[in-house]
Structures are given as structure tokens and as C-alpha cells.
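One protein chain is absent from this view; the other protein chains keep their places.
This part shows subunit A:
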Amino acid sequence: MSNTLIFERAQRFLAALRHCQVLGLQVHDASPLGLTLRLPYSPQIVGDPESGVIHGGAITTLMDTACGISTVCALAEFEVCPTLDLRIDHMHPAEPNRDVFGFAECYRVTPNIIFARGYAYQDDPAQPIAHVVGTFMRMGIGVAGDKQLKRDIQGADA
């Protein structure tokens, strides 16, 4: 799949997730190798009102979404892949008033399970603010009820 096709699928996937719209998540970059989302800084996701540091839960949502959507980079056809488990290690707090980027990649794809990993950073990917690893369940390409969603996300190429 071309980068453009993956980027567009990722954008349509993201657009279907209401909470991600509330957070203002955007697709920053997408390729067969992985996906980067952007979480804009906003006062509503602050966890510590004194320092203005973003809540860890918002970072978790960013990374869960990034890992979940990174499955479109690895799969030829869209599949619903719910999270089985997720672990996040916080290296240091995010700096206030700056956006956070979340990169994720699928490092192993089996017929049933996708293993994904990634990291969150602000300016420098070499100085991550959090590492994440998670597993996702492949529900197959013909899950009842998701046909319309699949059409919506795959777009005209479906």
C-alpha cells in the first residue's frame, strides 16, 4: 500500500473515534513502517493544574489509538482490532504548552494477534516521554456490523 493510501485510511479511522475528536488527535505521518499521531496541547487535558503537565491518561489514549490505528499499516484490508492489553512506561512528564506526538508500529502480525509498540515524544524522538507496548486482537475481515465502518475507512479502494 502507498503512504497516501495508509495516511487516508488512518485519517478516516481516527475520524470515526469520537473521543479522539474531543482530544483533537490528528494523523501526522503514516507509512507501511508505522504511524505518528499528534495530540495538541490543550488546557482540558491537564492533569496537574499547577504545572500544566498533561495527564498520563491523555498520553495513554494517544498511544492506545496510535497502536490501534497502526494496524492499518500492517494489514491489506481493514479489520477491527480491539486492545487486549497495554503497558505504558512514563520516562518523564510532557512539557506544558507543547504538542505530543505518538509513534506506533506493528512488530509482529499473526493470524489472530497483532503486537504493537511505540513511544510518545515532543521534539526529539530520541528523548521519549513514554514507551508503550500492547497486543491487539484481529477480529477478521468479515465481522458482522462493521461492513459500513470498513467501507468508510477503506474508502473508494474498498
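We take it that a residue touches a chain if its C-beta (ideal position, glycine included) is under 8 Å from a C-beta of that chain, and two chains touch if they have at least 3 such contacts; residues count from 1.
Simple rule for what comes next: contacts and distances are computed from a predicted model.
Q: Leaving aside the chains you can see, what is the UniProt protein name of the one that's missing? Options: "Zinc-finger", "Cbb3-type cytochrome c oxidase subunit I", "Hydrogenase expression/formation protein HypE" or "Acyl-coenzyme A thioesterase PaaI, contains HGG motif".
A: Options "Zinc-finger", "Cbb3-type cytochrome c oxidase subunit I", "Hydrogenase expression/formation protein HypE" or "Acyl-coenzyme A thioesterase PaaI, contains HGG motif" considered; the missing chain's recorded name is "Acyl-coenzyme A thioesterase PaaI, contains HGG motif".
Q: Just name the one of A:6, A:20 or A:35 that touches the chain not displayed here.
A: Checking each option in A:6, A:20 or A:35, the one touching the absent chain turns out to be A:20.
Q: In the complete complex, the non-displayed chain touches which residues of subunit A?
A: The missing chain touches subunit A at positions 16-20, 22, 43-50, 54-58, 60-65, 68, 80, 82-93, 145-146, 149.
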